[in-house]
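Just one protein chain is left out here, and the rest sit where they should.
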Amino acid sequence: MNSFAGQHILSVNQFDREAVEKVFSVADQMLPYASRKKRTTVLEGAILGNLFFEPSTRTRVSFGTAFNLLGGHVRETTGISNSALAKGESLYDTARVLSGYSDVIAMRHPDTGSVAEFAAGSRVPVINGGDGANEHPTQALLDLYTIAKERASLGLTIDDLHIAMIGDLRFGRTVHSLATMLSLFNNVKFTLISPKDLSMPSKVCDTISNAGHELIITEKIEGSVEADICYQTRIQEERFASQELANQFRGKFRLNQQIYTKHFKSQTVIMHPLPRDSRAEANELDNDLNMHPNLAIFRQTDNGVLVRMALFALTLDVAEKVQHYIKPVYWYTKNK
Amino acid sequence: MNSFAGQHILSVNQFDREAVEKVFSVADQMLPYASRKKRTTVLEGAILGNLFFEPSTRTRVSFGTAFNLLGGHVRETTGISNSALAKGESLYDTARVLSGYSDVIAMRHPDTGSVAEFAAGSRVPVINGGDGANEHPTQALLDLYTIAKERASLGLTIDDLHIAMIGDLRFGRTVHSLATMLSLFNNVKFTLISPKDLSMPSKVCDTISNAGHELIITEKIEGSVEADICYQTRIQEERFASQELANQFRGKFRLNQQIYTKHFKSQTVIMHPLPRDSRAEANELDNDLNMHPNLAIFRQTDNGVLVRMALFALTLDVAEKVQHYIKPVYWYTKNK
Partner (left out) sequence: MNSFAGQHILSVNQFDREAVEKVFSVADQMLPYASRKKRTTVLEGAILGNLFFEPSTRTRVSFGTAFNLLGGHVRETTGISNSALAKGESLYDTARVLSGYSDVIAMRHPDTGSVAEFAAGSRVPVINGGDGANEHPTQALLDLYTIAKERASLGLTIDDLHIAMIGDLRFGRTVHSLATMLSLFNNVKFTLISPKDLSMPSKVCDTISNAGHELIITEKIEGSVEADICYQTRIQEERFASQELANQFRGKFRLNQQIYTKHFKSQTVIMHPLPRDSRAEANELDNDLNMHPNLAIFRQTDNGVLVRMALFALTLDVAEKVQHYIKPVYWYTKNK
C-alpha cells in the first residue's frame, strides 16, 4: 500500500509495516483536534456515508465524530430490516446508489465479505467497520496504535513486545487481526492463554510463527507474568455445547485487582476490545481496576477517533493539508 | 449554582432563583438566532452527543436543533435494544467511552437515576433529557420560561402568579418539576385540580407550602377562574385499576372553547407539556382552541429551543461569546 488516496480499507492484510506506521504518524497529528486545542476545517463540505447495516453504537459514533473533527458532514444509516437490501437489492446496486451521496463511506454489515462486495460497486473509498466474523481493521489499528503509544510512554517501540492474549481466542476477530498486524513487527512474543476449545486458529498461529515470533500456547494465566500487554477478551459461554462445559471456564480468565497483582508485573498494560460485561456474574474484567493507571481500555476508544481521523485524511488525501485550515476553539474543553 | 461552565444539568433541585434567571437571560439573547434574524458560529466544530436511549422525537430534535443553531455538529444515538448497555455494559463504561466522542451530551434513558450515574463517568457536561419518571429539568425550565414570557407580555413577572394545574398530578413529572421551580419565586398561588387518586404527591405540596405559597387542592375545575395559567395534563387512564374507575374521570378535565370560556378569565394562558392526544375520544385539550391567542402550547416548544441553546451556551461557557461570531442569514425565513 504505497498511497492511500482513493483506496478502500477492507482488511488488515492490506497493511505492511510502512503503511501501519504512516497511519500512526497521521494519527499522532490528529491529537490537537481531538483534544480540542484547535480545530480544522479541511473537510468542510465533505460528506461521510456512515452505513451501519449492523448496529454498533460506539464504532458508528467514533467514525462520525472523527469525520466531524475534520470539519465534514455525516449522513447515517442504521439497521437493515427496512432497507432495500432486505428486499433483494444487490450490494452492487446499493453501493452504486449510496456512493453517489457521499465522499467516503464507513460501513458495517453482518455478512462476511459484504463490505468488500459493496466496495467493488462504490465510486468512493470504503472503510470496513466490521463485516461479521471476518474483518474489523480499524479495531486492529486502534489496538495496535494504543500498544505503540503505551510503549512510547516508556521509551519503547512495538518491537520486542511481549503480549498475552487471554480468553476466547477462537471466535474473537479482534485478537486474530491484532496478532496478524503485530506479526509485521520484530521479535514479538505471544503468550496465548485460552481453553483448548477456544484456542487461536492455526492460520493465525502460522502467521505468527512464519514471521519468526515466539509463540507460547497455554491454558494457564500463570505464564504471562512478564507480559507488557494483557489483552483480555470475553469467554463467550453461549458458544459451548452445554452450560456444564462452559462452567468449567467460568472465572478462570477473570481479571481483577487481586489477580492482576498476583500474575502480572507492575508495568503490564490491560487492554480489552470493549464492550465488557460489568455485571457481577460476568467474571470478565472487574470494575475494581477502573482507576488503575495501567487500564488502557478507555485510551483504546479515544485512540480509535485518532486512527479513524487518520484513515479519512489518508483516503481523502488531505493528511498534509489538515494543518493549513486551522481555527480556534472557543468553548469549555477542560477534560478533553 | 454559581457557574454553569463544565457542570452537569441533572435536576431542577440544582437551580436557585438566580440560576434560573441566568438561564432565562441567556435564552432571551438566543431569540435572534432561533428566529433566523442572524446566525452564530460560536460552536462551529463542537460536537453534541445526543443520546436518546429512550425515544422522544421532539426532545431529541429540539436539543439537536439548539446545538446546530449555535453552529455545532450533532452525533445521535436512538434506542437501547442494540446497544452495549443491553449486553451488560455499565453506564460508567458507556459514559467513559461516549464522552470521548463529544464536547457535551444530552441524554434520555428510561431508568430513574441513570443519567446521573452516566454523568459520574462522563468527561464532558451532561444535560438530563429525561430519566424515566424521575427528572426532566429542561421541560421544567421551558415551561417556566414560557410562563415568564407570557407574563412579561402583560408587564408582569412570575411573582404573584396564580397557576391552576389540572389532570394527572400524581404521575406527571412535568407538574412536579414545574411546581418545585415555581416555589423559588414569591407569592405564587397554586390551584391543584385532580381526582383524589391522582393528586399531587405530598412531597411537592410540602415544597410549595414550606416556601410560603398559597395552595388550594380540589377536584373541581370551577375554582380556577382567576388563574393566570391553566396547565393541563392528560388523565393517564391506563394507570387505573379498572376501566370503570377510569371512566368516572373521562372528560371531567377536558378543555375546549366552551369550557375555557365558562371557567377561566379572558387572559388565562393555556399550557400543556405535549404531546396531546387529539383523537375525538381523548377528551383532553380540544382542537377548537388551536387558533386561540392564549393557547401557548406551541410557544412552549419554541421556547424549548431557546432554553436548550442557553444551557449549551452556559455549560460550554460561550454565553458571552455568542454575539462575537455572527453571520448573516441568506434564505427564506418569513414565518420563523
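For clarity, chains are labelled A and B in written order, and residue numbers in each chain start from 1.
Just so we're on the same page, a contact is a pair of C-beta atoms (placed from the backbone, for glycine too) under 8 Å apart; a residue touches a chain by one contact, two chains touch by 3 or more.
The structure presented is a predicted model; accordingly, all values stated were derived computationally and were not measured.
A.B. asks: For the chain left off this view, which of A:239, A:265 or A:321 is in contact with it?
C.D. replies: A:321
A.B. asks: Considering the whole complex, which of A:9, A:26 or A:42 touches the chain not shown?
C.D. replies: A:42
A.B. asks: Which positions on chain A touch the chain that was left off?
C.D. replies: 5-6, 42-47, 49, 73, 75-77, 82-84, 87-90, 92-94, 96-98, 100-103, 123-125, 315-318, 321, 325
A.B. asks: When the complex is taken as a whole, what residues of chain B touch the one chain not shown?
C.D. replies: 36, 39, 41, 55, 57-58, 61-62, 64-65, 68-69, 71, 74, 76, 274-279, 282, 287, 290, 298, 301-302, 305, 327, 329-336
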